[in-house]
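Apart from one protein chain that is not included, each protein chain of the complex appears where it belongs.
Moving on to subunit A:
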């Protein structure tokens, strides 16, 4: 039983990682006042970029760079539409989702001729799991053994990076000049402007950070969790990350717990797939897939209090005529 639980948590960690990276990506963007519904598209683009280049180069790091590059490119399109041209941020985000969904399938098919997927990656093209020191030695120690060897050890570097990004994000937001200005520009861009800081440049930087993190999230899917890209492999994870962001009230620490919760539901769904539960019968997998959204709606409706987004989120900044 304990063993099963540890295994469940272990897969929770794996499944939470892309959510967490995407959620933090959205956090940087929205804290700066740019609503980003295009997390999904950026992840998908990154997954394809990383998968394709990872396959061709046989080097996971080169693949990762490609994934990040694609994602940052898409982020800059979003920035150009919504910051420079003050377009509608939702429309721009949706456009990016469509663009990524269509382009990845099209290019995948024309380059690799495998129905849109990339060929299976070689060992070198993927990120390998890292065994922490003494993981083998401690494996048989009761309680601590499984927790250390199964749960903490044996993940790839992107997993550790994702969880390290949580305190790092907190520190950047609340302890650095960049973070102060970023939070300010999401609340009251006019205050930032009158303080002599460029609103446009600040928001672009936020969007670029968002692109980089989405790049990590997408690359994780194709070159760490799996061994190649498949069509629409993000399967709504970008939207779940967005739900987690609201759920977490745009705070890094809460974001981690929200993503772990949603990852856990996902892990549970996989675990219970095809299994009869006593007294209930088989639970359709769709139920678990819908759970994160249902939870978000229910909990936001009254259990965790009001989730107040950054005040200027979604509002293009225009110097007003006074």
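Just so we're on the same page, a contact is a pair of C-beta atoms (placed from the backbone, for glycine too) under 8 Å apart; a residue touches a chain by one contact, two chains touch by 3 or more; residues count from 1.
In the analysis below, contacts and distances are computed from a predicted model.
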item	value
Chain excluded from display, named as in UniProt, from "Sugar ABC transporter ATP-binding protein", "Multisubunit sodium/proton antiporter MrpC subunit", "Mg-protoporphyrin IX chelatase" or "DNA modification/repair radical SAM protein"	"Sugar ABC transporter ATP-binding protein"
Given A:192, A:210 or A:269, the one touching the chain that is not displayed	A:192
Where the unshown chain meets subunit A, residue by residue	174-181, 183-184, 187-188, 190-197, 311, 319, 321-322
